[in-house]
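Excluded from the complex is one protein chain; the other protein chains are retained at their positions.
Up next, chain A:
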Amino acid sequence: MSEIQHMRHGSSIGQPVTRRDGVLKVTGQARYAADNHPSGMLHAVLAVSRIARGRVAFLDIQSARAHPGVVEVMVTANRPALALHPDDKSVPFSFSMDLLQDDRVRYAGQPIAVVIAETLEAATEAAALLAPRYEAEPVEVTLDAAGAFVPESVGVGAPAEMWHGDVEAGLAAAAQRIEATYETPLQFHNAMEPHCVVAAWDGDALSLDLPTQGLALTQMRLAALLGIRMEDLHIRSPFLGGGFGSKLLTGPQVLGILAARLVGWPVKLVLTRAQMYGPVSHRSPTRQTLRLGAAQDGALVAIHHHVRTATSRFDEFLEPSAGVSQAVYAAPAIAITNEAVRLDTGTPGFMRAPGLASGSIALESAIDELADSCGMDPLDFRLKNYAEVEPVSGKPFSSKALRECYAEGAAHFGWAGRPLAPRRMRDADGLLVGWGVGTATFPAHMFQAEARAVLRRDGSGLMESGTHDMGQGAWTAFAQIAADSLGLGLDRLEFRAGHSDLPNAGIAGGSAHTASAGGAIHAAGGQAIARLAELALADPRSPLFGAGNVGVVARGGRLLRRDDENRGESYADILARAGLDMVEGRGSAAADAAATERYAMHAHGAVFAEVKVDPELGQIRATRLVGAFAAGRVINPRLVRSQYYGGMIWGLSFALHERAAMDPRTGRIMNTDLAEYHVPVNADVPSVEAILVEEQDPHVNALGIKGVGEIGITGTAGAIANAVWHATGVRIRHFPIAIEQTSRAA
């Protein structure tokens, strides 16, 4: 393989190619899952619980069934059997599901029945006619709930407790200390496309249109749940209207599939916006206490990051907020501790940089508070505590251009000359102006992925990998990698993605999809070229005969002698002479255990924020965001920049907007729509800039790619919080920052 890599001279990688699906999407022709309407399709609608704990005592099934157009009402008694219990978690990244297994209610918004009807309207009304009666029990839904426990692990198997060095001694000896508690809110996924499925059974074979971030995992879990063979389950998922961690298989989608089995017709089920606030995961609230100490010169001597968070009563995912503190700043003593409570809510899950987003806003705020205590510029303070090696593990970084990110970001933003003290800057209209900085970081993961490449006799290429385009542009970036791997222009490449019949591309998650599936694609293309080269080099009739020692180059549909590019021949000619219709290559990628053992692998960035605050009214606007990020090789700068913009806007959303308003008396979310659950609108982001900082990483994976999907949210949220302090002089530790907090500063 190393020989092939050495030969490749890419031409598509690095180009700012526009999205291949862009025209389809802006003209409404892209076919999303719920756009599919197989013949005879019926509509399913969920009825969901309005209580958060107790049992369903009665459903008026007669009235619902009698409603015109209703075909069937699926409840516990008639729900088709499953091969596994819905709480089974034998497949990775699985969570317990609510599939009408009994009459218990575990959270508000839990599905309690499914109505199947000829029209969406009939199903919707019949679901309302079920008029459930409940036996409700008292609920506990806030972080103040009783019964806090120390978990065994947080996130996906991360240790809940970690002590490195002597934190208490460090804090005791520190010249400057801060201890502060930060609160982050309950947040819900709000992808434009709600979770949905169109299910069509043919005997025991099942065809699905289902948006998923993990085709193979979804296929595995579903086949196991339903007791059918993997090869009988076909999932199409060409486009997702956003995933953000929520779109692995969810319970409501399984209910749609079971509804189709029950009635014997294809069924479509789409969650309403309000139904997205319950069974499809969320980010739990956190209460984080940071204790930091610094020496006289501003060098950190100790970091203790303690997190209290929550999970559901019946399953476990704990937002791993403290993890960020072991990877960013150098300190001789670092400790992480966690505690959690169980609540009458749905189970939290992976949401937009799980742990890192919530942890980063707390850590970056605390670092800023300590910099202020030390009388230091917040950027100087971060540079003073720059981690040359990963702080806790002591491992060298596979690459780390964070220093360049700070420098380029600061220069572009115009950080120099920032007054140290807060509340010193005003604009021409008298608005308070503040500048803040935050460090962005995200680990470079790799998952298992596979791909299949074909070079055809007509000189074209085919690449197959069941990858997922969540809107991030994966289809385009993978095609670029594929084209280069096959030495073809993009116009000669067919790229097939988004289907479970294709090679397993792993998951689009953990910001690792491009690295993982891209690595597999790269390898598959390389193997196809190697096979083609074998044919040519061994054939006396080929101009490349005997070129094995100097090597060949694959470019523009031709193999060329490396030492003399005038000598070469086309793929088509090679295949024609060999009498072959095609050659095939297969590739796979996974984490390199040896490299992972040796190196710490993270993407990094520095985000600078300017906010303006109305001095009397407290209204805030983030008027400028500048992020400089280093994440290894950039496949497509246009798409990467777009990922950073999106991440930074989520960071803004975290700091200033998003919050689910849970009624603690009932456990119901009271703002389950996009009018009241605020995310930023265009007017909230007048200027966002992303700088791509050059970084070459020879260790992280074959292509040198780190992830770009989630890093933007980290750093940004803290930078904005810090800018609000710099504008107002008031340190707000409760997020999102609300008008009553900033107006009090007046």
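Keep in mind that, in the parts below, a contact is a pair of C-beta atoms (placed from the backbone, for glycine too) under 8 Å apart; a residue touches a chain by one contact, two chains touch by 3 or more; residues count from 1.
By our rule, contacts and distances are computed from a predicted model.
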item: Complex member absent from the view - protein name from UniProt, among "4Fe-4S dicluster domain-containing protein", "Glutamyl-tRNA(Gln) amidotransferase subunit A", "Na+/H+ antiporter subunit E" or "Xanthine dehydrogenase family protein subunit M"; value: "Xanthine dehydrogenase family protein subunit M"
item: Which of A:342, A:400, A:445 or A:612 contacts the chain that the document leaves out; value: A:612
item: Touch criterion as defined above, residue of A:429, A:491 or A:597 at the omitted chain; value: A:429
item: Residue among A:128, A:150, A:192 or A:420 touching the omitted chain; value: A:128
item: Touching residues (missing chain, whole complex) on chain A; value: 50, 68, 121, 124-125, 128, 274, 427-429, 431, 612, 614, 616-619, 621, 623-624, 626, 641, 645, 656-657, 661, 663, 665-666, 668, 670-671, 675-676, 678, 680-684, 686-690, 738-740, 743-744, 746
